[in-house]
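Here the complex is missing one protein chain, while the rest keep their positions.
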Amino acid sequence: MGYPHPSHPDETPVISKYFGDAGARSLVGWQERGGYESLRTALATDPVEVQNVVKDSGLRGRGGAGFPTGVKWSFMKPDGKTHYLCVNADESEPGTFKDREIMRWTPHQLVEGTAIAAHAIYAETAYIYIRGEYTEPIARVTEAIREAYGAGILGANAMGSGKRVDVHVHKGAGAYICGEETALMNSLEGRRGNPRIKPPFPAVAGLFAQPTTINNVETVCAATHVLKHGADWYKSLSSPSNPRSTGTKLFSVCGNVARPGNYEVGMGFAMKDFLWDLCGGPPAGRRFKAIIPGGSSVPILTPEEAEAAVMDYEGIQAAGSLLGSGGVICFDDTQCMVRQIARLCRFYAHESCAQCTQCREGTAWTVKILERIRDGEGTMKDLDTLLEIADNMTGKTICVLSDSCATPVVSGLKKFRHEFEAKIQKNRSSVMIPSFSTAAA
Amino acid sequence: MSLHAIAPHGHDAHEAYVPVFTGARRAELDELLTRYPTRMAALLPALWMLQEDRGWVSPDGIEEVAQVLELTPAYIRGVVTFYTMYHQHPVGKHFVQVCTTTPCNVCGAEDVVTAFLKETKCGELGVTSPDGRFTIVEVECLGACGFATPVMINAALVECVSVDSVKDLVAGLD
Partner (left out) sequence: MTAPAPVAPANPGMVTLTIEGRTVVVPPGTNLIEAAKTAGVLIPHYCYHPSLPVAGVCRMCLVEVEKFPKLTPACATSVGEGQIVHVHSDKAREARKGVLEFLLINHPLDCPICDQAGECELQDYTFAEGRKDSRYMEPKRFNPMEDFGGDVLYVPNRCILCTRCVRFMDVVAQDPVLNVSERGDRAYIGKFEGHDLTHAWAGNVVDLCPVGALLSKDFLNKARAWELDRAASICPGCSQGCNVMIETRDNVVVRIRPRPNAAVNQHFACDVGRLDYRWINRRDRLEYPQVRTAQGLQTASWSEAIAAAAAAIAEASRVTVLASPSLSNETLFLLSRIATHVKANAVMCVPRGPEAPLAGAKDLALRAERAANHTGAGLLGFIDVIAPLAGLGAHDVVIAVDAAGALASIPDGVRVIVIGTVLDESTSASTVAALPVCNFAEEDGTFTNLRGRVQRFLQAKAPPAQVRPSYRVVSELAATAGVGTYPALAGEIFTVLAATVPAFGGLSYRTLGLQGGPAALLPEVTA
């Protein structure tokens, strides 16, 4: 539902059904709403079967990369090693705040999904890594875990299944990059949150060098509903025209928009209807200037491009951007794109872990040039330099933070170049100095 | 920050350091250690406890955590400086973090910062007000973009702060 707004009839609230319903927070409240039935079913089912149901559902990772969840789980084999599940609740991508609401309103939904995923990958221990700024979500999830242990849902004999499922909350401490899966593992191990070089991949050597699966909060929550209602039901929630993007997706909407909030729609929803009907369009009297459809790391779209898009992995890609984490950032016609792109790059420069040369130096340099242009001190040559730096920052580093910083520069310069040029020319307009004759001086 | 921003400890006015990890705190840490296969994994939680109790992550505190977790102080310093939520210096009683990243920025977050600086008499980002009550910082995305402008005051998040609501908000803090 479009929390904090009433649900719109075109929404398909599955994960977000109980947002705003304080009664769903407690164990009793969650059980009254059908909670933990999925977990009971899962624990009685062979992990391979659980993997297969999720595979059949077509569920793909909701953290941004969109990797098929069931396939990811199937990398984990019963090999006698200690397996770990990490749930990525380090929601830090600017424009994204869906996991926050899941944890605030339905913490047991997350605990249930976590336990199911742990079972599916032969793990007895799961860590939910929640960003340190999420004080309320941390408190809610911690309380839910406490209740679940108390009721025997978690622990040595989870729901009487004879299986051990331990779930712990691990609190982050302020670092965007810890949302990157291997950085998260380093952070959990008590290290700097530096992304790791791959291989080895987490499924081979992840957390504490053991086979590890990492899933987004929304992903494991979606899995509980898949198990409860079946793969076919899940697929029926999305547009049948694209079987590669299934089920529902939570979209966070923010920036210059009439009704910011979280909206859950079936994959394949028309973005024009989404922006105007559900979110109410731009603030009164203004027009959209730009839309970033999938969190700050994806290419910027013009309103025309965005409104023509279909909201699923393939649809947004076809429009020239990415579904990403589903954070929709709206810019209206009062915004200076140079200023906002510079600000976005400042975010990445601030959050660069400092490992890779291109990222450490390139993000900061990009910001310096953009801020100089913003302040009217830029040159036309700077625009070429920016694009070349962006190229040198793309596809060359351990993780994609560097690429993410280059993305708004490249797409911004492509679509809003006139704004950059106007900034540059504003204080440097051509002035003809009349010729003075000095011959008769 | 510069290399020399961290003042050496152990000066004349230095009071004897009272350990954090004794009694109930030690028990809490010991319980945490059972959750992980390594002692190092308890580093972030231990630093959180230190900061909760002392208001910041002091060099003495780092030395204590190093001893308890069998790490070196230099290693811990590397970790502490990676994470922005650990205070490397004492801060005001009310530590106010205003999100100014793009989604909030387009909603006027910078004006909210200005309002806080004026209302708390801090004047400058990162500087504690003369009465020791406030420190204002800009923070990168708090993950509450739909509630622009979100502001964290110590461990509490305030949604939808506007220039107009800053005055009452500050007045409501002791």
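For clarity, chains are labelled A and B in written order, and residue numbers in each chain start from 1.
Operating definition for what follows: a residue touches a chain if its C-beta (ideal position, glycine included) is under 8 Å from a C-beta of that chain, and two chains touch if they have at least 3 such contacts.
Quick caveat: nothing in here was measured; it's all calculated off a predicted structure.
The chain not displayed here makes contact, within the full complex, with A, B. Taking the complete complex into account, A:364 is the one of A:151, A:209, A:308 or A:364 that touches the chain left out. Note that of A:69, A:352 or A:404, the residue touching the chain absent from this view is A:352.
Within the whole complex, the absent chain has one touching residue among B:37, B:55 or B:73, and that is B:73.
For subunit A, the residues touching the absent chain in the complete assembly are 75, 175, 192, 197, 201, 203, 349-358, 360-365, 368-369, 372, 385, 391-392, 395-398. Within subunit B, the residues in touch with the undisplayed chain are 1-4, 6, 8-10, 59, 62, 71-79, 81-82.
The working rule: only the chains that are shown with their structure count from here on.
Chain contact summary for the complex, subunit A toward subunit B: residues 4, 82, 91-97, 100, 125, 131-136, 166, 168, 170-176, 187-193, 208, 252-256, 260-262, 296, 327, 329-332, 335, 340, 343-344, 347, 350-351, 353. Subunit B contributes residues 35-38, 40-45, 47-48, 69, 71, 78-79, 82-86, 97, 100-103, 105-107, 139-148, 152, 155-157 to its touches with subunit A in the complex.
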